[in-house]
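What you see is part of a larger complex, with each chain still in position.
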């Protein structure tokens, strides 16, 4: 398997970042890990860096001498616009600039179902369907998908934009019976993208092998991701403790789930 | 799994109706079963009703207090137009009106390959392809598919129109080596549609996991149907006792099979 | 131009029927005209027949010795189901049976925007898009479109199903500023379909050359229809006397217009 000298993982203190550190360690001699908060349990092969992605100079240093970047940092939820602007939009721009200036050639970006959340469940979209963000957070994911396309077309930096659906230890609500992405499957998707012979600019949809098939990920087939997990073993317990949803609720109708029922962050708590 | 208070099964004395009664019993406290002929072997959880679907008042009573309807009643073959008009067109209209007036929110309808029978075997259509009925019977299936679309868009009643290919105890001719839908798989498809979180208006193609793949059912992926059976174990015996077909015979060329070779019902027997 | 010995026009007493009688007279030696009401102002070249299309025997006689049929008869609006069933569904079946039994080879059918009325204005559908009926009337139009497809695939009878948008002497409301089909353009479309070298089974969308272009009629390009009229000259007067519509009203959002705001005919007047 392709072996890297050094890869960088951003958001490394986050739920998925912790999994990626474990799951990708075998791919590189050095793993630089970064987050805005202190990183725990640093391993001998790891280089821990506390860094705000909105700080241009810091990111230029952070991205030095890395072969590939796994960019999972940034605000992970709907929040007020200025936070999204700084951490997700400006921060991701810094990451791509760091890659360009420092010569990293491949980026795996944690995009999200919320980039396409306003598609209906029965729409069965694929990677070429128009986007339908369901939140300011989702719009910031669109931004990075488009920015990375520019960095591919103009600067030759390859990207996988992996639209993560619901990556949790196990399905946490009824919707996750179809939208779940197990940690192991998430790590596998990132790993395959790092070692694929050619990535170009690819949009992927991160879902485990759940019973319901709601999006078409075939246009990422050159990555070689094959999910191993399924939400099905969790179905009976989940259905026993929750009510059947209203099919017309926005959180069921649209693939973005409850993000489609959120108001504007400025209005929350009023 | 979603549990219903009462579901209604029409056509309950038919070949598939009998299977559905057995296979869906676990989903509901009460199962109302109906046919135009006497119903045999009525179980304690079943409410048997003899009913002509062409009788408006009777159907309004039949559909009272049901949560969901599995509508498999009506003429199952090419017959003279007035019979199709009364049992399939008027009768299905009555079922949808019953659902609307009595508040049933979900209908599973037994549509048919004959709604699309004049597509060529190598066309590989999906749920959005234009219809190509192969018979008056097929046109009546188109009618209900369209009527149910209206009842979704205007009245909010969800439907699965399940285009059943060849549902028999086992493959009965060479064509069924690709077109077979086992009873168990047919029941599974209906069951999954009843309990799916959202149906909207979905067209499904009912086929077991046969070796030859002739239509694309991916746009029903949100139902969660995964066939368990295959016609392949029946292949050797079937090929031993039948001749290889002419690839240009209408019954081979078109997915509707021998319906495409039928003349008009008025001309039959002449 | 192709000259017929005899063509049949049904619905000949209707708004459009009267125009067709005038506009198509030059195409045939004899024009048989039919309606359920008495026909006025019968010309020397015309053969007037009062006929209920729901009467099988009468239609078999009506369709004798005609080369082509212009089928504009039937209920022109949303009405209770049994009327639609008899006049539009059974009646149109009789017309196609008459064509088949009596050897007429080409039918021009007055389908309607209401066959596709639940598509959104910005959807820009074409002839292969799935249907979206907006009324029982619309479902009956779908029925004849599908029936005529069967009569083409199985019996070789060619059809144009002309989805008429709003054919009135002049635009009668704001929506007609985009949906208008002038009488002259309607007649032209039918005329071109009668004389086209090949019709096969074609779906057409009948619209004048209005400023707003809402559907794509290019798949009927082999007919050779080119609208001559436009609603634009009527715009200023119409806008002066009516208010700007709410873009989210169903009658504006969907191409079917106010049919999409109608309830079920059984509920009207309650």
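Labels A, B and C are assigned to the chains in the order they are written; within every chain, residues are numbered from 1.
We adopt the following convention: contacts are C-beta pairs under 8 Å (C-beta built on N, C-alpha and C of every residue); 3 or more make two chains touch, one makes a residue touch a chain.
Since we're looking at a predicted model, the values are computed, not measured.
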Homomeric assembly size (copies in this file), of which only 3 appear in place: 6
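As a convention for this text, only the chains that are shown with their structure count from here on.
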Chain A and chain B: spacing of chain centres that average the CA atoms, whole Å: 41
Junction residues of chain B - those touching two or more other chains: none
List of chain B residues in touch with chain A within their complex: 1-2, 105, 156, 158, 195-202, 218-219, 221-224, 226
Contacting residues of chain C [partner chain B, same complex]: 81, 85, 89-90, 93, 97, 100, 118, 128, 130-136, 138-139, 142-143, 146-147, 149-150, 153-155, 260, 264, 266
Residue numbers on chain A that touch chain B, as the complex places them: 120-122, 124, 174-175, 177-178, 211-214, 216, 235-236, 239, 244-245, 247-248, 252-253
